[in-house]
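Only one protein chain is missing from this complex, and each of the others stays in its spot.
Labels run A and B following the written order; every chain starts at residue 1.
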Amino acid sequence: MSGRFRTPSGGRVDRRRTIRFTFDGKSYQGFEGDTLASALLANGVHLVGRSFKYHRPRGIVTAGSDEPNALVGVGVDDAHYTPNLRATQVEIYDGLVAESQNRWPSLNFDVGAVNEVFAPFLSAGFYYKTFMWPRAAWAKLYEPLIRRAAGLGRAPEQPDADRYTQVYAHCDVLIVGAGPAGLAAALATSASGAKVFVCDEQAEMGGSLLAEKTAVIDGLLAADWTAKALADLAARTNVTLMPRTTAFGWYPHNFLGLCERITDHVAKADPKLPRERLWQVRAKEVVLATGALERPLVFPDNDRPGIMMAEAARIYANRFGVKPGDKALIFTACDSAYRAALDLKAAGVAIAAIADLRAAPGGLWVDRARAAGIDVRAATVVTGTSGRLRIDSVSLAKLGPDGRTGASETIACDLLLMSGGFTPSVHLFSQSRGKLVYDEALQAYLPGASVERERSVGACRGISDLDTVLNDGAAGGSGAAQAAGFAGALGGTFAVHTDSVGTDGFIGVTPHGGHPSKTRAWIDFQNDVTAKDVKLAIREGFRSIEHVKRYTTTGMATDQGKTSNMNALGLVSETLQIPVPQVGLTTFRPPYTPTTFGIFAGQSRGDLFDPLRQTPIHDWAVAQGAVFEDVSLWKRAHYFPRAGEDMHAAVARECKATRQAVGIFDATTLGKIEVVGKDAAELMNRMYTNAWTKLEPGRLRYGVMLREDGFVMDDGVVGRMAPDRFHITTTTGGAPRVLAMMEDYIQTEWPDLDVWLTSTTEEWAVIAVQGPLARKVLEPLVEDIDLSREAMPHMSVREGKICGVPTRLFRVSFTGELGFEVNVPAGYGRAVWEAIFAAGKPYGITPYGTETMHVLRAEKGFIIVGQETDGTVTPDDAGLSWAIGKAKKDFVGKRSLARPAMTASDRKQLVGLLTVNPKTVLEEGAQIVADPAQPIPMTMLGHVTSSYWSTTLDRSIALALVRGGRARIGERLSVPMPDGPITVELVEPIFYDPKGARLDA
Amino acid sequence: MLLITCPHCGPRAELEFSYGGEAHIARPIDPTGLDDEAWATFLYKRSNPKGVHAERWRHLHGCGRFFNVLRDTISDTIVTTYPAGQPRPALPSDGKENAR
Partner (left out) sequence: MQNYSAFSLFKQALGGHAGWQKQWRSPEPKAEYDVIIVGAGGHGLATAHYLAKEHGITNVAVVEKGWLGGGNTGRNTTIIRSNYLFDESAALYEHALKLWEGLSQDLNYNVMYSPRGVLMLAHNIHDVQSFKRHVHANRLNGIDNEWLSAEECKEFCPPLNIGAMRYPILGGALQRRGGTARHDAVAWGYARAADARGVDIIENCEVTGIRRGVNGAVEGVETSRGFIRAKKVGVSAAGHTSVIMDMAGVRLPLESYPLQALVSEPVKPAFPCVVMSNTIHAYISQSDKGEMVIGAGTDAYTSYSQRGALHIASHTLDAICELVPMFRRLRMLRNWGGIVDVTPDRSPIIAKTPVPGLYVNCGWGTGGFKATPGSGNVFAWTIARDEPHKINAPFTIERFRDGILIDEAAAAAVAH
């Protein structure tokens, strides 16, 4: 048995399959096919949550994703815990653990409800008017209290154990919503052969048809027709049916985001499956069949558990076989609630009365209700309700023609059903930037002209009766197929036997005769916004609906105003006495319903967060125990510690070995670009500050590249391989930027140049062999290349073979020692590296990482772009004036260098720093001042860009950018640190072998 | 994600492209002949229209080529695309352009 309120038969739940679950620790039973809401209702549980502000007891109001109240936390443990799920959407399974939220210690007895006592003070925006004194109290006292009181569920405290995935897909027609309009559209459009996706947020497709008991479509009962339609669609290979899939966002150019929920409804999910999947769909045409949502009525105390939407109650009875109560009273402004009343009565719910706001309701449904013996009261309103944790009675009063209410009568009931009519769901249409048009008769915003390739069908464009909805869907589906280039869609009509429920409705606050400042009629249930709050906002001068929304927070809860927005608009319109369209409309933003962060991140986690670039030598370095650092997307070996060594010890050893014998360094990450063509040298001249025309093939040159604004962008050694061929190297992170900029210029500024660029970063492995013994190590390995000083001077390049592999062998040094950089095809990188390493063993060859590379180059005063430069540094600032081709008329960035500020003598210039105490190592980023005793704010002259302990020199060294620095060489300045100033002397930015004898060796 | 028609490859998703800023701003032939104001205008000043904007895109993960796009910056609708080097096409006189 699954609860006293289960009907003896009927509904779409599988009564053979009992499901056990817990809510707030108590065990319940339901049937397969139940939502948590329907299963709780079957057990007579209405109270499922507490409201945001006043902690009012709240029950289930709807049967769908628009639910404002019944928010629950679900999950057996914190790694699977999700807060704020709507009980109306949670499908139950064996072992489901759910709990209520925003209450302490229990749902029945919630201490937070004390806020009710203070409710008179907690008016809209009250927090803007107080908590201002003393000044520090807001952050220290009031805010923490408010924060603790706010929030709904609790965030999980363990990392999410589930996985998420993402799919990109294309289709001809995407149909959003699989209710009658969507199914009709799908049948029509798919008959054309178009590739069709149909998505629906619910577990079962069919929408309102799933709760339809009497309508007949093409000779079949609605349920049978729906089953047949779904079977037909499923059999068509061009149709993809996507239940449990919410189209949450519309992005430009018919690009929609869909969230498919895959495992949340399953007790024991296949571990191979992701929990949810993000579909990013580009559709040629979109059919919106998103339906309509029933509006609550706004009357005094309309928020008690047991007060529910009339159509929701009908759904619970017809679709889930659940009686939401024993005795219902109905408050309505439209005919559909009569249909609900009759269906509930058929399910065994006693109907106490129907209070109809309308002066003279009549017609088929009213007659039927009367004929069924239901007490129908025209021009009658609810003036109040009672019942602490569940409604127990309702006060009704007659509404006079003058709008005044008469004497009230109290009627006992355990269920109050309300219906203010239906609001078309235009969220996605509005997101597509289509303009909404207000329809006075329907009191609703409807889709106007389309902006994207889209059409709305059925209830979402204000059509309500089943026959017209089906036919509208079919026509829309057929139109979409044609627009997507498919003829042969079936746009036929359906023979439907059903009865119209009309389009009546009401927006705003129903008349109640209560004292305006004492009566609380909720507009936004979840955020606890009452009509009184909205009126206060208006009284305080907030006129725009956006202001009213933000001041009162109406429509800002997790349902984003699905049930409340139109009533708020109606109230503002009535209060200000201006038509609804003039009040404005808050913007519909994605997502349609809250959407899991995880699907946006998808597979992008851990090592897949960003592409990982590794050199061919990476695994060797791993095996040697290297510590790595991230440089752009690359992993680079930072240092190679031996047992017991910290970084400083390792770096000291690596430096010493390289200076005294030979070191080996993986420089593969350097960017590389091959520049080829008759005009290659001309392009080089234009792109780099240097002159290239006279550089002979076989020679290398250090090149500097500026941005057009004159600041240093990149640098690197460039080899001229042939008159029409250059081999560029760039910084590790700069390669894509440099290539993009060069491509930009040759494609768009100088298309006349005959030159081609190819990224060769991935093609070459680069092995730097540096140190006085480098030549000895390499000599036995190379063929056809004379490595001698005479034959291959510093800054030259030769092509030949090494270890039998083709190489471009650079003689170049970033260490100040005799050095080579061996370029070999990347696939041979590891083999050649190991061969060189083996050949170097007798000479004590030592692998070194980027830290040693940094130290060695700093000793020589070689800059690193991005460390000595920061995007505000000119070549002259960095001491690179020598690299500017003085005779060149133009190069990228040249004109900018002539601007007044770029030539000022007090620019920050590169200098060396020596601490007066040689043992003190400055901190990189530390600031330099003239007088450390000056008051704050101090005048800062520059900063330390690089700073190291130099084993070679047995003292610290540093590079810095200092205002007018070159003219200050020899001066002493100060680096004020928290524990005292450090005196430094400015020196030339070169500390080791200034004449370069070693690299010329 | 925009759907951009590369003049050389056809319609592709925005992820394949990189944005290249306003189009039809030619680098001066002789920058040294410009005064600071004129040079700054070339470097920095952009039309930034609220409406149709001529802009450069590069089909970075495709053919690699730069081309130009007319895009309405209010709606993000693409009016047309055309190869680099071609003049900006005249807009339909009724102004009711559609995505191609």
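As a convention for this text, a residue touches a chain if its C-beta (ideal position, glycine included) is under 8 Å from a C-beta of that chain, and two chains touch if they have at least 3 such contacts.
The model shown is predicted, which means the values in this text are computed figures rather than measured ones.
Screening A:G3, A:G30, A:P57 or A:G249 against the full complex identifies A:G249 as the residue touching the chain left out.
Summary of contacts with the chain left out: across A:G33, A:G182, A:G207 or A:G257, the touching residue is A:G257.
Of the candidate positions A:V929, A:L953 or A:I969, contact with the unshown chain belongs to A:V929.
Considering the full assembly, A:S517 is the residue among A:T493, A:S517 or A:S881 that touches the omitted chain. The set of subunit A residues touching the chain not shown comprises 52, 78, 81-84, 120-121, 123, 126-133, 135, 138-139, 143-144, 146-148, 150-160, 162, 164, 249, 251-252, 255, 257, 278, 280, 433, 516-518, 532, 536, 539-544, 546-547, 550-551, 553, 558, 560, 584, 587, 589-591, 594-598, 600-602, 604-610, 612, 629-632, 709-711, 731-734, 864-867, 869-872, 896, 899-902, 923-927, 929, 936-938, 940, 943, 976, 978. Within subunit B, the residues in touch with the undisplayed chain are 1-2, 14-15, 18-19, 21-22, 36-37, 39-41, 43-50, 53, 55, 71, 73-76.
In this text, only the chains that are shown with their structure count from here on.
Taking each chain's centre as the average of its CA atoms, subunit A and subunit B sit 28 Å apart.
Put simply, subunit B touches subunit A in their complex at residues 1-3, 13, 18, 20, 26-27, 30-32, 34, 36, 39, 43, 56, 58, 60, 64-66, 75-78, 84-85, 99. Listed in rising order, the residues of subunit A touching subunit B in the complex are 168, 251-255, 280, 282, 433, 451, 708-709, 740, 743-745, 747-749, 751, 889-890, 894-896, 898-900.
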